[in-house]
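Note that one protein chain is taken out, while the other chains of the complex remain in position.
By written order: A, B, C, D and E. Residues from 1 in each chain.
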Amino acid sequence: MSGIVVQRFERTPLADIAALAEFGVATIHEAQGRKGLLASHMRPIYAGAQAAGTAVTVSLPPGDNWMIHVAVEVCRPGDVLVVAPSAPCSDGYFGDLLATSLKAHGVRGLIMDAGVRDVATLAEMRFPVWSKAIWAQGTIKASLGSVNSPIICAGLRIEPGDVIVADDDGVVAVGRAAAPKVAEAAKKRIANEEEKRKRLAAGELSLDMYDMRDKLKKLGLEYR
Amino acid sequence: MSGIVVQRFERTPLADIAALAEFGVATIHEAQGRKGLLASHMRPIYAGAQAAGTAVTVSLPPGDNWMIHVAVEVCRPGDVLVVAPSAPCSDGYFGDLLATSLKAHGVRGLIMDAGVRDVATLAEMRFPVWSKAIWAQGTIKASLGSVNSPIICAGLRIEPGDVIVADDDGVVAVGRAAAPKVAEAAKKRIANEEEKRKRLAAGELSLDMYDMRDKLKKLGLEYR
Amino acid sequence: MSGIVVQRFERTPLADIAALAEFGVATIHEAQGRKGLLASHMRPIYAGAQAAGTAVTVSLPPGDNWMIHVAVEVCRPGDVLVVAPSAPCSDGYFGDLLATSLKAHGVRGLIMDAGVRDVATLAEMRFPVWSKAIWAQGTIKASLGSVNSPIICAGLRIEPGDVIVADDDGVVAVGRAAAPKVAEAAKKRIANEEEKRKRLAAGELSLDMYDMRDKLKKLGLEYR
Amino acid sequence: MSGIVVQRFERTPLADIAALAEFGVATIHEAQGRKGLLASHMRPIYAGAQAAGTAVTVSLPPGDNWMIHVAVEVCRPGDVLVVAPSAPCSDGYFGDLLATSLKAHGVRGLIMDAGVRDVATLAEMRFPVWSKAIWAQGTIKASLGSVNSPIICAGLRIEPGDVIVADDDGVVAVGRAAAPKVAEAAKKRIANEEEKRKRLAAGELSLDMYDMRDKLKKLGLEYR
Amino acid sequence: MSGIVVQRFERTPLADIAALAEFGVATIHEAQGRKGLLASHMRPIYAGAQAAGTAVTVSLPPGDNWMIHVAVEVCRPGDVLVVAPSAPCSDGYFGDLLATSLKAHGVRGLIMDAGVRDVATLAEMRFPVWSKAIWAQGTIKASLGSVNSPIICAGLRIEPGDVIVADDDGVVAVGRAAAPKVAEAAKKRIANEEEKRKRLAAGELSLDMYDMRDKLKKLGLEYR
Partner (left out) sequence: MSGIVVQRFERTPLADIAALAEFGVATIHEAQGRKGLLASHMRPIYAGAQAAGTAVTVSLPPGDNWMIHVAVEVCRPGDVLVVAPSAPCSDGYFGDLLATSLKAHGVRGLIMDAGVRDVATLAEMRFPVWSKAIWAQGTIKASLGSVNSPIICAGLRIEPGDVIVADDDGVVAVGRAAAPKVAEAAKKRIANEEEKRKRLAAGELSLDMYDMRDKLKKLGLEYR
């Protein structure tokens, strides 16, 4: 699929994104049945980074960032760029110039299964990035990859147009069709947790709150 | 030892904890003869995190956090929860609801040789956590483990009731019986360092301050 | 080369250091032809750390920091200490006492391909350190190494007197002779980038700005 | 997709498998445009292991091998079992009893992105396995996963019925539809290589054989 | 506990060792309730390596193998040397001279949570070794450690006199008191497996053999 730029694809509606953006990554991951997480090596470049948007996917060679330049043109406000090299790489594919360009086109963040650089400036710009590494090592512009093919990023398959939500806990993807249902489930979960938080803060035990004592006893838990 | 919850065990007295809590992890580790450190992959979830307390130990299966719920009931004010999975795992075993519950029972922090999540909220709550990973990946509640058996956590054996002190430099454990002696040794060390710090700040060389020149010469050190 | 301390060597002039210190690590790395970077595992102990100076190099055994004490005497204002163990090691070789001593002698920072400790104090002192690990594990003073021999640190060969520049993106070294030329190239690069940043911020595509469309077409890039 | 066993799916015809089985993993990977490889941590448990067949895919929880037992029933002669845990895990999911059972049903090998055990017996049986780890750590039978959903295994998406070919160089997957074309391309590649091998063995330089000198000169290669 | 050599300690009787030596590591690990395994990075230096004996434990500094020389004197026929550095290290602590010495004293193998060297000769001698690394990097003889203190080796606490059994699947330890009971359990497990192996080889499904279908159905497993 190298050498292809897909310009038209169906994006998750921005209203669905907004509904999901109210929740954290852990909540969304639970709400869609404990799936959709990228691997744990994907970390934000500054504490408190947050982003929610529609995936524009980029596959590119190790050490070559040309396709990111190609992808900018395809982005629309509300997108999040999701980039994966075709072989493991920690080079600094992305810096503040590309971030300036993405920001000018309304892109909300970057998910990069490789390295990034200029992170002090990126943090100042509050342009949120999740990456595998931070490294000044530069890249070249010599070979093609693809834009908006389905890609595997940090162990998860991402389709263009999927929802991406990212925060301090990592990065989660939600399929376009499932977005409204997942947002609904997340809402219920949070409402439910609010109530629980109060009871736990008052000292109630989750053992009692969830009626776990019987099940534990049946499994043979023994107190000494 | 799976399926056992030990409710009664001897804790290090809180006065001994308080005596140790005045020192950093590096100092305590040196004061007890350069031992007692957990592995270097145990990192605080926010800069400046600090905790000192008595260990309540939890051993549990990979991807299953049920025993943490069981452990809360056994905790007393001044405890630190120390948790190790029975096989390596980066799942997010622990989040803000459990932290709310532990806080309500006076628990001072969490040492987790696996992953945690909701770290933005945990940092806001100033609930200190040291972990191997940060990851939203959820866990189930299906299998038993143990509470307050001796465990191996991040390469160190921890007995329930041991002292745990943790800061930006990592996590150190001190045995119950040794605590007063280690606190005493740490106190001397710090007093001693204060004096040295002044001399070093004034430009004196540690080579002279520690009388190292002769030893280095005997070993054959050559200046060119 | 163990057991040797080289006291005299040619340092890059401080004016050349000052010229380079105006630029970030990524810029300098690009300006000298995309080379000179230490490996990506070298990370600052606090966000925003910055240092630029002349390398004083230390090679020492795993778990033994004696040669750092020896090196202090050789340091001059404007130096950066660059330390590499002779076998991989994460021990905490360096803490606040040594930092106090280095600071008193005008040393601007530490590059340590191993562990450091007392990082909360180091951050408070604003003594910048880049290291492979943070760990309280102490070291001994028993064996010799060398000071100001050429060393391999984090995969790069460093000569005493080389320029070291470090920031959030990592650590770059520049040879003494090349420093003025690299500073010149960096200056041009930044001037050039300023102009580009404005155009990108206004929404211009890098595809057009760099005239990439033709080259991509020739390589066979296909839009769908 | 947890809790689902897909019994019917289209397999790549065994004749197509046979056509591909004549080639090594590196050749097939090149023949389909340099893609389809699982990550480099997937290693054979004995030197010389070889397998080619149709993928039956299994997704299962960390530390729980129940779904492998479920999958056996779905396997047919010519299949290769491809197993991935839902979170990273090195436990020994698979041993000689399961291998005996798979062998009895004509299964040709196992691709396991986790650990296996009983490897001495597996090697004696010549049951080929590629895995991330070798470890005796046992697993439980408590939770559901899925059989014959598409899975991500060692960084690659695998569909049930895909071709799997594995040897000392790793593991490659080929989509069902593409199999005949890839076999054809591999055949040409090998024929072509045979010719080249003779010329290279006679001392001819690949620089000349591939007419590379001009291109290198244009890029600025300089001989000194 | 540095600087101590414990000469007298209770060893598991050799008859108990012999009883356990008939079983593989995976079987023993299961027979004692799925515990006692060293971490998965402990690998044999040649395929088919096997050892069973009583642990003589050594703790030593990184890069210093002096205490192994001290330990030889304490070894008796039937022992297995178990060595762990006090900080992570891959140096080659052990080679063919030490193996010759250990063999002369009836030692049956080495478990080394660090590096070893001369592995071609060790393999020729059939002296079995399990280690974290193979590396020619030499060590010094400068600092003390301990012999026959309890140690943590590859994540497991080992007491002197414990049973060590090791094969291609890794390394397992069994406490002295538990040895006869574990051997008994292993014997039953193997007898039981023999029967199962035949039925599985005849094509019977483990789903039926273990009556799993009902439990899976209750959990909601769905066939499509």
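Simple rule for what comes next: a residue touches a chain if its C-beta (ideal position, glycine included) is under 8 Å from a C-beta of that chain, and two chains touch if they have at least 3 such contacts.
In this text, all values refer to a predicted model and were calculated from it rather than measured experimentally.
Here the chain not displayed is in touch, across the complete complex, with A, C, D, E. Checked against the full complex, the candidates D:37, D:67 or D:182 give a single residue touching the omitted chain, namely D:37. Considering the full assembly, C:157 is the residue among C:8, C:76, C:157 or C:198 that touches the omitted chain.
Counting over the whole complex, chain C has residues 1-2, 33-35, 39-40, 86, 88, 150, 152, 155-157 touching the chain that is not drawn. If you put the missing chain back, the residues of chain D touching it would be 24-26, 29-30, 34, 37, 40, 43, 47-48, 167-170, 172, 193, 196-197, 200-203, 205-207, 210, 212, 216, 219-224. Residues 3-8, 46, 66, 69-70, 72-73, 90, 92, 95-98, 100-101, 103-105, 115, 117-121, 123, 133-138, 141, 143-144 are the ones on chain E that touch the missing chain.
Note that in this section only the chains that are shown with their structure count from here on.
The mean-CA centres of chain A and chain C are about 31 angstrom from one another, to the nearest whole unit.
Under the contact definition stated at the top, the residues of chain A that touch 2 or more other chains are 40. Two chains count as a pair here when they touch; such pairs are A-B, A-C, A-D, B-C, B-D, B-E, C-E, D-E.
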